[in-house]
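Dropping the structure in here first, questions after.
Every protein chain except one is present and positioned as in the full complex.
Moving on, here comes chain A:
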Amino acid sequence: MRSSWRTLDRGTLRDIALVCLADALVGASFGAISVSGGLPAWVPVAMSVLVFAGGSQFAAVGVVLAGGGPLAGVLAGLVLNARLLPFGFAVADVLRGPWWQRLLGAHLLTDESTAFTLRHTDRERRRAAFWVCGVALFVIWNLSVLLGAAAGQAVGDTDALGLDAAFPAVLLALVLPSLADRRTGTAALLGAAIAVAATPFLPPGLPVLVALAALATAVRRPGRDGRGDRDGRTAPEPGLQEVP
């Protein structure tokens, strides 16, 4: 770890610290929202240690708090985390080494640690960026969720405080940057419309999963019909961005 600090430049370390700070606020919101929604405090805490993937933690808890079954919650969380698979391919080189390092490192794979790793080309720097960001984020994320859960328990009537609006607000702030890509934006808007329209008719938890039908609009046509991606523009890689 000490050599990692020396390998990384000051700018990268500062950026990692800023990302950690932003994520601490997300983590605290997660803890507070879960507990004020009625879940026992161990749920957000255990999830943060074991799952350690913010978006999917929010998704799973959101589905469960909306009354969807735990299975629907797990499913929603896993769909969100499917992006970790390509991330793992992208940073596989920094995780080569003893087996225990590989097993441990895999758990630290997040949007953020991947983003910081991909910023560097030099192998030592890539390694250092991955481990410093991963470990720092893991520690800070879990501490902030713990604090948030404690704060959530202290608060009485959460609806009067408007905390029920905080959860969708967090999600929106997390996802907005990735909607700049037009295909993603269209599919997301359509999906949202489907989910809201289906809510009166489907059991809780399902509408969010039904929204995935909107993915059909995002499937790229092979281009043989002369449309599709023939306009020569290459869309920027859509993706969930790290918080600020």
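Assume a contact is a pair of C-beta atoms (placed from the backbone, for glycine too) under 8 Å apart; a residue touches a chain by one contact, two chains touch by 3 or more; residues count from 1.
One rule holds in what follows: contacts and distances are computed from a predicted model.
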Query raised in the report: Just by its UniProt name, which of "Phosphoribosylformylglycinamidine synthase subunit PurQ", "AzlD domain-containing protein", "Fe-S oxidoreductase" or "Homoserine O-acetyltransferase" is the chain not shown in this complex?
Result: "AzlD domain-containing protein"
Query raised in the report: So which bits of chain A touch the chain we can't see?
Result: 22, 25-26, 29, 39, 43, 46-47, 50-53, 55-56, 58-64, 66-67, 70-71, 73-74, 76-93, 95-96, 102-103, 105-107, 109, 159-176, 178-179, 183-184, 187-189, 191-196, 199-201, 204, 207-209, 211-212, 214-215, 218-220, 237-240, 243-244
